[in-house]
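With one protein chain withheld, the remaining protein chains of the complex are depicted in position.
Our next item is chain A:
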């Protein structure tokens, strides 16, 4: 008991120290929202900010995770955005998420401008990060890495004010799955882990029952409040977005935190300055226990005031008649066409607004698909050819770099625009195929970047730009026969040997006359050998005869 009390004191002391300390600040929140009566969207947000005097080079860590801080220091990182996602965010039905992310893993990093060898740092960092999160991020090699020109701008402030995209590296791995083994190290970066506050709800086995799950980690430099940006701080944001389908979980009329997460919400992390649970339900449903505070349509439960583990229930959900279309912005759907080796890539981009919206379309095509940029077409549904305002195309190089396409297109109001191009499938060596080669390869999702102003969504929540990711497309590459490298080597070498042998023979061959009676030299030699053998055996016989004769005599 005394030990427990002592622990509590220490904890309270630290909590007071940290919350009072002006340098570091930690906030945590869980937002539960209902996309429609069947879908619950949960957004966990854990934000650590740290004021620093001149340069982010800490020696002692308090709230900021040391393991990550050291990597950021070592690899000279100015801004880091890392997400891992399972499932696909349905922009059309679900609207915009608080943190947009593509299927699989995505990593983009802005390095400081004094970085000497950006590529070396990038390779080192991806390897280190793959160790930190137990993810195969080391597969983000040079054949996957790109430097987008305009699609990914720094979110935070930039030293010197000007951005130079030679210090940006971007890579995606669409095949990478989000597993518990990634989730656990991610949770360990939280000041309180999964011991307190909203973090206590993070139950890996339940999270993976969701329709969509995404973890994110964002590190950036930001201005401290006070306008002129004289003081800066670093900000580490950790997100989890999760969407549950209540119907598949059999939680239809009523659900609770306990039924969703199989955990109760715990009192706030003592290190946090703000710890809240926000719930918004659709009309007709009720929250129990009733939450009195309310901010922007959300009922708020302050977890600092919570004394013990508790549960929040939502009751009285009704099956919807028709699903309401939430998105009034831009949606994108991409697919493949073509047969055999020739393929086509089509993205149909829908603008639901009644005004023209400029977008940046960004697509990375792996090197093994030879993109034919001369077939690039942007056509609106009314068959009007739209000429992109700006195009940047970097052709890929075999095994070295992917094809990168980036263009600015002005989408006409209330329109469907089809962007398409052709490609030819290339071939890879048998070593380069991953296990289960017939599964195919993913083309990383197309990224559409728009200004949040154009989409009529909150700038506070989404930042100044919104990325809209399409599906990761699976493409089949013809495979070699993996079982017969030896056979192929033998057969081809045989043919080469035949050709070499024949030509060598002809180059050294000399003809000479031979009378019909004359025997060939080979035959002659053979005959002489036989002759010699015969004579020898005869001699032996003679000898033995002689010896027997001697004996007998």
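Quick notes
Criterion: a contact is a pair of C-beta atoms (placed from the backbone, for glycine too) under 8 Å apart; a residue touches a chain by one contact, two chains touch by 3 or more; residues count from 1.
Definition applied: contacts and distances are computed from a predicted model.
For the chain that does not appear here, its UniProt entry gives the protein name "Phosphatidylinositol glycan anchor biosynthesis class U protein", which is one of "AP complex subunit sigma", "Phosphatidylinositol glycan anchor biosynthesis class U protein", "LSM complex subunit LSm2" or "Armadillo like helical domain containing 3".
Touching the chain that is not shown, out of A:335, A:427 or A:526: A:427 (per the contact rule at the top). Only one of the listed residues, A:204, A:440, A:463 or A:480, touches the absent chain: A:480.
Remark: the omitted chain is touched by one listed residue; of A:57, A:229 or A:398 this is A:398. Checked against the full complex, the one of A:170, A:367, A:442 or A:469 touching the unshown chain is A:367.
Contact between chain A and the absent chain runs through residues 339-342, 367, 370, 372-374, 391, 393-399, 401, 403, 424, 426-431, 478-481, 484-485, 488-489, 491-492, 495-496, 498-500, 502-514, 516, 520-521.
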